[in-house]
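Left out: one protein chain. Kept in place: all the others.
Each chain gets a letter, A and B, in the order it is written, and its residues are counted from 1.
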Amino acid sequence: MRDSATVIFEAPDAVSRLRYWLPVLVLGILACAGDYQQSTLHPASDFAGRLDHLFRGIFWWALGVFVLVEGALLVAIIRFRRRPGGDQPRQVHGHTALEIGWTIAPALILVFIAVPTIRAIFASTGAATPGALRVEVVGHQWWWEFRYPELGITTANELHVPVSRPVALEMQTADVIHSFWVPRLAGKRDVIAGRVNRLAFTADSVGTFLGQCAEYCGESHANMRMRVMVDTDSGFAAWVDRQTAEPPSPDSGSLAFQGRDVFGRSACIGCHMLDGVPVARAQVGPNLSRVGGRATIAGGLFPNDTEHLRRWIANAPAMKPGALMPQMDLAAEDLDAIVAYLQSMK
Amino acid sequence: MSNPPSTGLRSWLTTTDHKRIGTLYFWTAFAFFLIGGLEALIIRAQLAQPDGSLVSADTYNQLFTMHGTTMVFLALMPMTAAFFNWIVPLQIGARDVVFPRLNAFSYWVFLLGGLFMNASFLIGAAPDGGWFGYVNLTGPQYSPGLNIDFWVLGLQILGVASLAAGFNFIVTILNLRAPGLTMMRLPVFSWMTLVTQFLVITAFPVITVALVFLLFDRTFGTNFYVPAAGGDPVLWQHLFWIFGHPEVYILILPAMGIVSEVLPTFSRKPLFGYTVVVYSGVLIGFMGWGVWSHHMFSVGLGPIADSFFAAATMLIAIPTGVKIFNWIATLWGGQIRFTTAMKFAVGFIAMFIIGGLSGVSHASPPSDLQQTDTYYVVAHFHYVLFGGTVLGLFAGMYYWIPKMTGRLLSERLGSWHFWLTFIGMNLTFFPMHFIGLLGMPRRIYTYAPELGLGTMNLVSTIGAFVIGLGTLALVINVLWSRRHGEPAGPDPWGGATLEWSIPSPPPPHNFDVIPTVTSRLPRWTTEHPAAPSAPGSAVHVPPGSWWPLVAAAGLPIMASAVVTKLLALVFLGAAVLVFGIYRWAYEPFEV
Partner (left out) sequence: MTHATSMGLDSRKLAFWTFIGSECLLFGSLISTYLVYKGQSVVGPYPHEILNIPVTSLSTFDLLASSLWMVLALAAVQRGDMKWAKIWLLGVAIGGLIFLGFQVYEFTSFVHEGLTLQRNLFGASFFLLTGTHGAHVAVGVIWMLTLWVQALRGRLGPQNAITVEIAGLYWHFVDVVWIIIFTLVYLLQ
C-alpha cells in the first residue's frame, strides 16, 4: 500500500522490498505464520494500512539506530575490559564536535519520521468521504451498539459493512470512556462522554475481523469484544434486507410463539428493544431485533447457540463479571421458550 | 543538649539523621517493591493462558491498579528518595539536609500514606481504577465503593511527602554545598536529584488539584467530571498527564544520575561530556512539561494538537539520545571493571535504548493509534521503568550499599541477581512488543484463545518468575551481607566523589571537617587528601524529634474521615497536625 503520505520512504524496488520484508521477518516469524485475528501488522483497510506503513517506516529507522548504538555499546564493553597490567586510561572529558554530531544525527532521523507522521495525522482525521456508509457507534459497559441512521438498523457487537466502500463512524459513549479498536481495520479512537469522535476506513477484503474495547472501562473491560463482518456488496445488501424486513412471526402454538409471549411479560422489556414484540421498546440493553442471526452474544464473548444463550439469560453476571443484566428468575420452560423465540428472530 | 539516642525503636522514630531516614526509605521502598512484584507475578500467572481463571476480574483490576500505583509511588520514587537521602548530603559535603525534621516528616507521611492505601486490601476494596484513574469511570456513579477513595486520599498524602522532600532537597543542593563545590562541579547524581525535585514541586500540585476535584465529586457531589452537568472527563486526562509525564522523568532522571556515577568509576575515566549530560538532563526536565498529550492521541484532540505534541515528543528523544551517546563514550577507552554495579549500569543503557526506540513509534500519533493501550506500550514503559529505573537503582544498590552498611554485597550472588534479572526482564517484556502489535489490549484479566497469543504470554509469564528468582537473590544478598559481607572500607571502588572520602558507614556528622572542593572529581584530581584528624565528638549533632511523626500522623487520620464517614476525624486529624507543627516550630532545634 502506497500513498502520498509515505512518499518519503519511496526507494528503488529491491530496497523497498527489503524494507517491507525485513521488519516482517524481525517482527517475528510468529507474526506471519500464525493466525492473529487482531494483528496490527496485517491491515485490511486503507486506514490500518496507512498506520502499518508508518510504523514499518519508523521500525526501519529504529532498527538501524538499535544496531548501531547497541553495537557501539557491545564493542565498548568487550574492547575496553580491564586488562591485567592495563594503564590508567586517558582522562578524556568530552569532545565538542562529537557532541554536536550526535545531537544533529538523531534530529535528522526524527525529521524523516516527523514528516510522514504529520502527513498521516492529517490523513487520518476520520472526516467522512462522500458516499460513505454512516454508522453511529455507542460504547456501553460492556458492549457495543451500532446504528445505521440511513438504513434504520440498530444492532449490537457485530458491525456489518460492505467491502471497498468507505465507512464513516461517529462514535460516542453511553457511560464511561471506551475505545473502539478493530486492529486490522482501524486504529483506536476513544469514545468519551460529551464528545463525538470520528473514524473512517475502507475495508479492502471480505471477512470477519475481531476487535475489542481498548480503554479500561471497569470490571468486564476484557469482555467488551466485537466483530466486524466485511461482506460483498450483495452480501451486505442481503443483510440489510433481513434487518429491515418485517420481523418473522412464530407459528402459533410453537415454542417460539410462547417465547414471544413470555418475553413480552417478563423483565426483558425493561431494558431491551425487539422488533416483533411491540412492548419491548427500551434502549438500555442491546437491541435484540434479529438477534438470532448474530454469531455471538454477550459482547462478542460467547457463540450464539442454545446452550450459551440459555445460560446467559438465566444468569448473565455468572458468565460475564459485573454484567448489568441481572440474574433472571425464569421457570425452565419459560427460559426454553425465550431461547427458541430469540433464535427464530434471524 | 545530648546526642540523640543511637539504638532502639525510639531512636528510629525520632531520628532526623538523613542517613537513618535514608535507611528507613530504603527498607520501606524495598518492602513495597516486593509487594508490587508479587502483584505482578499474580497478574502474569493469570495471563499465562487464555481464559485464565486464577483470580476474578475484580481482583485482577485491583491488582493491576495497585501494581502500577505501588511501583510508581511506593517503590521506585521512595527508593530514589533513599539514595537522595543517603548520598546527596555526602556528595555535596554537608552534615545533613537543610531541614532534618522536615525530612523525617516526609518519610513518615510517605510511610503512613502507603499503609493507608494498602489498608484497602484489608476490607477487600483496593483501588481498581488503574494507576491513571480515568474519570468518569472513577467518579461516584461508576465506582461507588471505597476503592477509589483510598486511592485518591492515599495519593494526596503521598503528594505531601514528595512536596516536602522536594523543597528540602532543592535547598539542600543549592545551599549546603561544600566550599568550592560550584554547580558545574556538582556530581551528576546530585544534579539529577535537583532536576527531579524541581519536577516534583511543579508536577505534584497539578495532580493535587485533579484529585481534589475527584474527591469533591465523590464526597460532596460536585460536577467537575460529570458530563451531564457539562463537566469534561478529558480535563482529568490533561491534569493527570501534565503531572504524569514529568512523573516519568521523576522516575528516570535519578537512575540516569546513578548510572552517570557508576560508569566513570568502573571505567576509571571521567564522565564524557559532563556539561552536556547535565544540560540535557535539565532540558529533559523542561521539555517533559510539553509532551503530556502524547498519552492522549486516541482521545481525538485534533490534528494540530496531535502534530504539536508529536513534534515535542520527538524532540525530547534528542537530549535522551545524547545522554546515551555520552555514556557509551565514557566506556570507550576505559579500563572497565565488571562489578555487579557496572553490569547493572551497562544493562541500564542497553535496555533503555530499546525503551527509547519503541517510544519513538508511539511519539507518532497515527502509529500510536495502533499501539496505545496495548501490550506494546506495556513493553515500552517496562523497558524504560524496569530496564531503566529499576536496573539503575540496582546499580545504585551495589555501588552505595557498602557506603551505607560498611559491608560489600556478595559479587557472586550479585552476578546471579544480574543475569536472572536481565534474562528474565527480556523474556518478560520483549514478547510483549509482539503481544501488543498482534492485538492484545492492556488491563484485561483474560483474553480469547483465538487471538493466538497464548504461547507468547506463557513465555512472558515464565520470564516474570525468572525476575522473581533474581529478586530473591537480591533479597538474600542484602540480608546476608549485613552481617557477613566483606568490610568495604571508606572507598571500595576508587570513586571520585566526596562520599568516598569518609568512613563506611559514615559517622553521624558525616565529615569531621567540611572539605574544600577544587575540581569536579575531587578524589581523582587531588592526591587523596589525608583525612583531617579533628575529633568527631566536637561536631554538634542535632537531637531527634517526635514532632515530625506526630504531625505526619494527622494526615491519615484526616483521610480516614472520608472512608469512615466520621466528620470528627477531620477535626481530630487537623488538631494533631497543627499541634505537631506548633511543637515542631517551637522546639529548640539547631542544625
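Quick note on the criterion: a contact is a pair of C-beta atoms (placed from the backbone, for glycine too) under 8 Å apart; a residue touches a chain by one contact, two chains touch by 3 or more.
Quick caveat: nothing in here was measured; it's all calculated off a predicted structure.
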Among the chains presented, those that the missing one touches: B
Any idea which of B:Ala40, B:Val98, B:Ile502 or B:Val576 touches the chain not displayed? B:Val98
Can you say which of B:Met66, B:Leu239, B:Ile435 or B:Ala464 touches the chain missing from this structure? B:Leu239
Where the complex has a chain not shown, which of B:Ala81, B:Met192, B:Ala210 or B:Leu409 is the residue touching it? B:Ala210
Residue touching the undisplayed chain, where the options are B:Thr202, B:Ser307, B:Gln335 or B:Ser415: B:Thr202
Hidden partner chain, touching residue among B:Phe84, B:Trp151, B:Phe224 or B:Phe272: B:Phe224
For chain B, enumerate the residues touching the unshown chain of the complex. 98-99, 163, 166-168, 170-171, 174-177, 181, 201-206, 208-210, 212-213, 216, 220-224, 228-232, 235, 239, 590-591
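As a convention for this text, only the chains that are shown with their structure count from here on.
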Within their complex, chain A touches chain B through residues 27-28, 30-31, 34-41, 48, 50-52, 54-55, 58-59, 61-62, 65-66, 69-70, 72-73, 76-77, 80-83, 86-95, 98-99, 102-103, 106-107, 110, 113-114, 117-118, 120-126, 141, 175-177, 179, 181, 183, 187-190, 192-195, 197-198, 210, 212-223, 225, 321-322
Residue set of chain B touching chain A in the complex reads 56-58, 61, 129-130, 134, 136-137, 142-143, 227, 230-234, 267-270, 272-276, 298-300, 302-303, 306-307, 310-311, 314-315, 317-318, 321-322, 324-326, 328-329, 331-338, 346, 349-350, 353-354, 357-358, 360-361, 363-374, 434, 437-448, 450-453, 456, 524
